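Dumping the structure here so I can ask a few things about it.
Excluded from the complex is one protein chain; the other protein chains are retained at their positions.
Going by the order they are written in, the chains are A, B and C; count residues from 1 in each one.
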Amino acid sequence: MRIEGSFVVAAPRERVFAEITNPALMAGCIPGCEAIEVIDPKTYRARILVEVGPIKARFNLVVEVKEEVPPERVVSITRGEEGTRASVISSNNELVLAPAEGGGTEVKYVAEVSVTGRLGKFGLGMMKKKAEALGAKFAENFRGKIEAAAAS
Amino acid sequence: MTLALSINGRIRQVQAGLSDTLLTVLRDQLLLTAAKRGCNQGVCGACTVLIDGRPQRACLSLAANCEGAAITTLEGLQRDASMARLQKAFAATGAVQCGFCTPGVLVSAHALLSHNADPRTDEIRAGLSGNLCRCSGYRKIVDAVAEAAKEAKP
Amino acid sequence: MSVPGFHRPKSVEDAARLLAETDGARCLSGGATLVAMMNASLAEPKAIVSLAGIPELAGIAELANGGFRIGAMTRHAATAGDARLAGTLAVLRDAARQIANPVVRNMGTIGGSIGFADPAADYPPALVAANAEVEIANAAGRRRVAARDFFVDWYTTACGPGEFVTGVYLPPPRPGAGLYKKLARVSGDFAIASVALSAAKDANGVSIRIAVGGCGPRPIRADAADALLSAKFGDAAAAAAAGEALAAAADPVDDVRASAEYRRLVIPRLVAETVAHARAALEAR
Partner (left out) sequence: MSATAKAVGAALPRAEVREKVEGRAQYIADLYRPGMLHGAVLGSPHAHARIKRYDTSEALAVPGVHAVLTGDDFGDHRMGAFVKDEHAIAKGKVRYVGEPVAAVAAETEAAAKLAARLVSVEYEELPAILSPEAALAPDAAIIHEDVASYFKVFDTGSTANVCSRTSLTEGDAAAWDRCDVIVEGRFATQPQAHVSLEPCGALAEPDATGRVTLWSANQSVFRVQANVSESLGLPMAQLRCLTPRVGAGFGNKMEPHIQPIAVKLALATGRPVKLILTREEDFEIVRARHPFKLRVRTGALKDGTLVAREVEVLLDGGAYADDSPGVLGYSLFMSPGPYRFRYMKASGTLVYTNKLRFGAFRGFGNPQVSFAGEQQIDEIAARLGLDPLAVREKSMLRPGDKWFGGAEVGSNGLEECIARVKAASGWAKRAELEPSAPGRKRAMAAACTAHISGLLATGAIVRMLEDGSIVLNTGAVDIGQGSDTALTQICAEALKVPIERVRLASPDTDGSPYNWGTTASRVTYTTGRAVVAAALEVEKQIKQHASEMLECDAADLELRPGGRVGIVGVPDKAVSFFEVSARAHWARGGPIIGHNSLVFEKPSVDPKRAIAVGLPFPQIGAFAFGALVVDIEIDETTGKIEVKRAWSAADVGRAINPLAVEGQLEGAFVQGMGLALNEEMVWDGPRLANPTLMDYKVPTTLDSPHEIHSIIVEAPEPDGPFGAKGVGEIGINVVPAAIANAAAIALGKRFNALPLTPERVLRAMLGK
């Protein structure tokens, strides 16, 4: 399952890069993120609640940053499971920050997500549709936070 | 948790948790195995039984929700004249191959004939469109239902 | 002595209270959707609130103003078979008739179906075309939401936590036609794309409502499309323009049933065909 999208933030790349690698801020942007914990500079643990219709899935994830090329690129791998390993999720993520006209930054994200277990079998269609919505929500939250901070 | 269900005209005591379906209870506890599990998602029709006279999916009916309902399985229709005509016609026209879909098809056909005694071919096909069969190509099944309906005419 | 966690309240208020107070409780109407998800361990409710014991939720009642109230527990088979849903309301009957198959239509309910809100399901576009309203209950009381606002996103409706659908309100049927055209891979499958259309015809002309299903997070409608069709009903160019407007408003996805691109391609063609059939039905009256 491939999830991709892009959005523009009215803030310079360096600023966006700093925030995107700041777990506390990210926690507030990722929809359904209930907790984020830094294990080491390259590894975070996150608990995310995903609701798709009547399905409630609480994922315990470990995010490992594989590559960081400030201010333009972050590559990470997410591993995790849900409930008593009812579903297992793994995803290879890439964030690319490109300068947008007017001094803003275009954030492009691509995630190659593999879900097995109950959600993988039955919920794949629903998950894919929900994932796109989650991506859009993340963009909205993230832009809101950055632009608010820039304005103040 | 013990539950009293009316099955084929008799009250049967069964154990059921919140997520146990009628199909599981029928098959694993009461050993009434005519209703089959082909998909457990309400698509294939092999688990069709009558609940208060209407054909429904046993796999999508929670046992807990069946309290007070009259449940009839193929095993409970052995002495029913209309079912006897269907069984005879299914045997004679070659409408049964592997037989895994047959119980569900017979229950749906029985319900169809109970409210439309003389259905046209297209009505039979519409009435059975919720029962998958992978062996027959459906034609002999539809012919058998028409045959049984013809037999019923005075 | 029922199963622990299984509740069968006698009133909407009791049901609402139970849903609000019981952790992990879920509403059970016909079971066609919820139990399928429980079997797939996609939903694991700790408690179930069955609506089967609430008399007011069953059946289709004619209202004083000539419209109808369809109780949330009304099975698709009953809606499909109710001849009173005529004229412009026939769109709902035509949709109910094409849901899944006869056996599932004996189980599935209108409340359960629209509560789950799969946009490829048959009721959402039909209710929008019928200009229906959905009644939602919670512990505090009830409210009504227009169908076009009830469906919010993929599997997401205006119902908040602890809220559930108690019924659907239909305006009085107006003379005219109502039809639902469904394109699916095989009979009984969810729609690749569908068009729901109601056409009221009276002395001073025709008034059309049209909605497209299966091509976005919720039923697709466009004021421009309704206006175009109402103004020049029967004019091929108007129908084509309306189709393009709806295709532009659509937000289809690639899934196992078809590609987004095909859905965009087929929407104007389905709209044109549905309008032609509706015109023929109107002329036949």
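Descriptive notes on the structure:
The rule is simple: a contact is a pair of C-beta atoms (placed from the backbone, for glycine too) under 8 Å apart; a residue touches a chain by one contact, two chains touch by 3 or more.
Since the model is a prediction, treat every value here as computed from it, not as a measurement.
Partners of the chain left out, restricted to shown chains and counted across the full complex, are A, B, C. Within the full complex, the residue among A:65, A:86, A:110 or A:133 touching the omitted chain is A:86. Residues 27-28, 31, 33-41, 43-44, 46, 73-75, 78, 86-87, 90-94, 96-103, 106, 121, 124-126, 128-142 of subunit B touch the missing chain (whole complex, contact as defined above).
Listed for subunit C, the residues touching the missing chain in the whole complex are 36, 40, 101, 183, 185-189, 192, 256-259, 262, 265-266, 269-270, 272-273. The set of subunit A residues touching the chain not shown comprises 1-2, 84-86, 88, 90, 112, 114-117, 120-122, 124-125, 128.
Note that in this section only the chains that are shown with their structure count from here on.
Taking each chain's centre as the mean of its C-alpha atoms, subunit B lies 29 Å from subunit C.
Here the CA centre of subunit A is 34 Å from the CA centre of subunit C. Centroids of subunit A and subunit B (each the mean of its C-alpha atoms) stand 49 Å apart. Residue positions of subunit B touching 2 or more other chains: none.
In subunit C, the residues that touch at least two other chains are 40. Within the complex formed with subunit B, the residues of subunit C that make contact are 1-6, 28, 31-32, 35-36, 38-40, 44-48, 50, 52, 77, 100-104, 106-107, 187-188. Here subunit A touches subunit C in the complex through residues 52-55, 86, 118-119, 121-123, 125-126, 128-130, 132-133, going by the rule given at the top.
Listing the residues of subunit C that touch subunit A in their complex gives 26, 33-34, 37, 40-43, 116-118, 153-156, 217, 253, 255-256.
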